[in-house]
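Only one protein chain is missing; all other protein chains are in place.
Chain naming follows the written order as A and B, and within any one chain the residues start at number 1.
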Amino acid sequence: MKNNDKLTNKKVQSWIIFGLAILNIVAFIVLSNKLYFRIDMTEGQKYSISKATKDLLKKLDNNLILEYYYNDKSKEVKEVAQVIQYVEDMLKEYENAGKGLVNVVIKELSYEKPKDQALIAEIEQKGIQQFALSESGSTESKSLLGFSGMLLTYKENQSVIPAIYNDQGFEFRLDVEIKKIVGGGDERLGIYFNAKDRTLEKDFRYLKQVTEREFKNIHRMYAGQSIPQDVTILLIVGGENLTDFDVFQIDQFLMNGGNALFAVNGINVLASEYGIYGIPGDSKVFELLAHYGVRINRDLVGDNQSYNPIRQGLSLARYPLWIKVKSANFNKKNVMVSEIERINLLWSSSVEILDYSKDKAQTLFSTTKGAWNQTENFKLDLETYKYPIQEGKKDYSLAAAFDGAINSFFKDKAVPKNENGEQFTGSKTDAGTTKFVVIGNEQFIQDNFAGNDEFIFLMNAIDWLSKDNSLIEIRNKGKFSKPLDKVKDVNVHNFLKSFIIGFTTYVIPIIFILIGVILFILRNSRNKKIHEFYNKDIKS
Amino acid sequence: MINVRNLVKSYGNSEPAVKGVSFDIEKGEIVGLLGPNGAGKTTIMKMLTCFMNPSSGTIEIDGRNTVDDPLYVKKLIGYLPENSPQYDDMTVYEYLKFTAEIRGIEKTLIGDSISKMIKLSSLEKVVSKKIGQLSKGYKKRVGLASVMIHDPKILILDEPTSGLDPNQIITFRKILRRLSEKKTIILSTHILSEIEAICERVIIINNGKIVANDAIQNLIETYSDDQYVDFSVEADNLLEVELEISKVKGAWKIEFVKKESKKIFKFKALVSKGSDFKNNLKEFINSKGWKLTSFETGEANLEEIFLKLAGEEEDK
Partner (left out) sequence: MMKSIIEIIVNSIVLFGVPALIIGLPLALLPNGVRAMYKKEIGGYFHSSIAYVFLALFVIVPNIMFFHFFGGIFKEDLASMRRFFSMLPYVFIIFIPGLTMGSWAKEKNSGTIELLFTFPVSEWQILIGKFLAALTLVLIALFSALFIPLLTQIFLGDFDWGQIVTQYIGVIFLSGCYIAITFFLSSLTMELIDSFLLSAALLLILTIIAYLPSVVSFPGWLEWLRKVFVWTSLSTHFSNFSKGVIDSRDILYYVGVTGIFSYLNLRSLESRKWS
C-alpha cells in the first residue's frame, strides 16, 4: 500500500511537472516573441531594415497597410522575379519591425484571368502602373505588361509606389512614401534655378522628377520673390540673374537656420558652331560663399588621370575637362558620398575651403593628384586637349560641405532694395548656424549628362541638409542580384552548367557508393585480421 | 546483496504476473529461478535489472533501490535477456567491443577483456562473423561473453543454457562454478538438472508466487519422505481413466505417462511416505472394474518436488 501511495504520488508529481512545463513553454514563447534578435548574414545586409526605417515604424500609432500587387508574368522574367522576391522578403521584415501595426498584403494577380484584370484596372485607378517587360534570354522579345506596385494606407491617407522593378533603393522609396502618409516628412524644398541659357523644365527634367519623388512640396523661386516661411532647404542651381535682394534673402535664410545646396558654375561653357568657349560666371553668390569661407574659383579643372573621353567619329578623344571622380577620391568619412562610386563633372570649377572655415567645412570629393586648372583663355575645343597641355601637379577639391556658425554677409551693410516686389521689412539677423553644400558645377544634374550616381549624390546632399537625414544610408541599398557571369562564352558556360549538375547529382552518389565499397573492403580485411589473430592463438 | 520485498508487477490491468515475492540473496550465492512457462521469472529478472519498475514492493541491490538508483545498480549487473537478443549486423568482435565501451571499460583494457571473453566462451572461430549468421548456441555464447565482459558482481541470466549443446553446457557450468567464488549469480531455467548441477539454492516460482525457496539439499530432505509411484492400469478408455484417477486420495499429483499397450496405461504419482495411497488406489480401481497391472515406488528427485510444488499451487 505504501508503495501504491508512492506511485500515485509520483504520478501526481509528474502531472504537476507537466503542467508547469506547459506553462513555462507558453511563457517562453510569449517572452521570446518580445525579446528576440535577428542577425542578417547576407552580404550587404540585404534583409536588414535600417534603423531609420525602424524609427519611422515606431512613430506609427495606427495600422499601416502595405498592399503589394504583382502579376504572374512579371514573375516569369528573372530580373523582376528577383525583385518581387526581395520586395516580399522586405515586406515581411517591415511586418516584423512594425510590432503588429504593419499589415502586409501580398497578391499575385493573373495576367489572363478576367477577374484579376478587373482588379488590376481598379488598382491602376489608384496609381499603380503597368510597365513593359522585356524577356531577356529568349531570342524573340515578347511585349508583355508587367505589374509590380504598392498601395500604402494609413488612416485616411493613401499613397502608391507605381512600379517596382528594381531592388535598388526599394527600402528608401517605401520609407519616403510611408513618411509622406504618416506625416513628419513636412520639409519643403525651394529651388532657385538660374542656370545660364537653360531651363528647369527642358534641360533639368530629371532633377524635377527626382526631387518631386521625395518632397510633397516644392517651391519654385523667382528673382525678387521672398522665400516662404515653410521652405527649409534651398537648392540653388546656377547663379546668374540672382539680384542683390535674392542674395540677401538667401543669406538671411541661412542665418535663420535654413540649409542650402549651391551648384554654380565658375565658368559657363558655350558650345556654338565656332567652337567651345568658357565665360567666367558672374554672380553675387560667389562673393556670398567666399564670405562664408567656401570659394568657387573662376577656373576649369582638368584631370590627366581620370576623365571621360569624348567620342569623335569612331575614336575616342582625350578630354581631361570632363572629370570622372574616382571612387578613391570621395570623402569616405562623409555619409553623403561614402558609398558613391563615381561622378562625372563636365567643365567643373574647383571649390576652395578658405583658411578661416577649415574646421567647419570639409571636401566631399576631389580630383586625382594629376590635375591642373586653367584660369584664362577658355578656348575649350577638343583639339586643344589632344595632347596634354599641362602637367598635373596636385588635386583640386570639387565640392565641399559646410556645417557651423557663420556671420551674415550683410552685417554692417544696408539691406538691398528689391526691384521686383515687396521690400524687406523685418529685422535682419547677423549671425547663425547652418549647413550648406557647394559644388562648382551645374551640368552634373543636367538631363543629358547626369546618371544614377549623380542624382544619388544630389539627393544625399539634400537629405543631409534636411532636418531628418536618417535615410541617406539606405538610399542606395539594393542591387543584390548575383549573376553567374564569370564565363562569357555561351558554349563554355553551358558546358560548365551541365558539368556542375552532373557532378553534384550523379557523381557524388557514386562517390558515396565507392566509399561504401572501400569501407566494406576495409571491414572485411579487418575482420580477417581479427580472425587470424584469435585463431593463431589457439594453435600456439 | 539482493533484497526483494513484496514484489508485485502487473502488466496493464490484467492479473499481476508477479504477486508479492520476497527473497534475499547473499554475496557469492548461485541461485536458480525455477518455474513453468509464464511463472514470472523473466518479469522478476527485468525488475532486478532496472529494465522495469515494480508496481509495488522494493528491490535493493547492494543497499540501493533499483527505482531510485538505477545507474548504480546497472553497473553491478550483467544481464543476459531471454533469447539473448543482439545486433545482427555486428560481428562478434564489434559487438563485444561495443558492450565493453558502453559499459565504460577503460580504453586500454578493452582489448584484453575482449580476448579473455573470447577465450572463455570459445568464440575464436566466429570472432569475425556477423551475429546474424551464427547458430543459436553460438549466439548464446556471445551473449554470455558480453555480459561478463565488465566482470560484474552480479550476473542475471535468463535461461542461459537453452539452445546450447551438451559440451557447451558443461563448459558453461564450469565457468559459472569458477565465477561463483566472486560473484552472485541468478539464473532461470526449466531444466532441473541444470539447477541441481550448478545452484546452491533454488527459488521455485509458480504463477507469480514463490512456492519454495531453499537450499537444494534442504529441499530434498524436506520432501524426502515423498516418493513417486509408477503404476499401470488396464482399462478400456484412457480418457475415462485420466479423468477419474485424480479422485484417488493420498497423492499430490497423478500424471499420465504413456500407453504401454492398447489397454494398459502407465501413470506416475507423487506420494507422501506413509500415506495409504496404494490401498486407496486398489480400492478405487476395483470399484471401477479396471485392473492394476504394476506398482513401483522410488525416491523423489527434484523433478518430482518441482511437480508437486507447482501442483500445490494449481490446486488452490
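Going forward, contacts are C-beta pairs under 8 Å (C-beta built on N, C-alpha and C of every residue); 3 or more make two chains touch, one makes a residue touch a chain.
On a predicted model such as this, the values are computed, not experimentally measured, just so you know.
The chain that is not drawn here is touched, among residues A:115, A:202, A:333 or A:482, by A:482. The chain not shown here is touched by just one of A:36, A:274, A:356 or A:387, and that residue is A:36. Within the full complex, the residue among B:50, B:92 or B:144 touching the omitted chain is B:50.
The omitted chain makes contact with just one of the residues A:62, A:491 or A:505: A:505.
Residues 21, 25, 28-29, 32-33, 36-43, 46-48, 78, 81-82, 89, 480-487, 493, 496-497, 499-501, 503-506, 508-509, 512-513, 516, 519, 523 are the ones on subunit A that touch the missing chain. Mapped onto subunit B, the footprint of the missing chain covers residues 11-12, 46, 49-53, 71, 74-75, 77, 79, 81, 83, 85-90, 94, 98-99, 101-104.
Keep in mind that, in the parts below, only the chains that are shown with their structure count from here on.
Residues 1, 3-4, 7, 527-528, 530-531, 534-535, 537-538 of subunit A are the ones touching subunit B in the complex. Within the complex, the subunit B residues that touch subunit A are 6, 8, 54-58, 91, 93, 115, 118-119, 123-125, 127-128.
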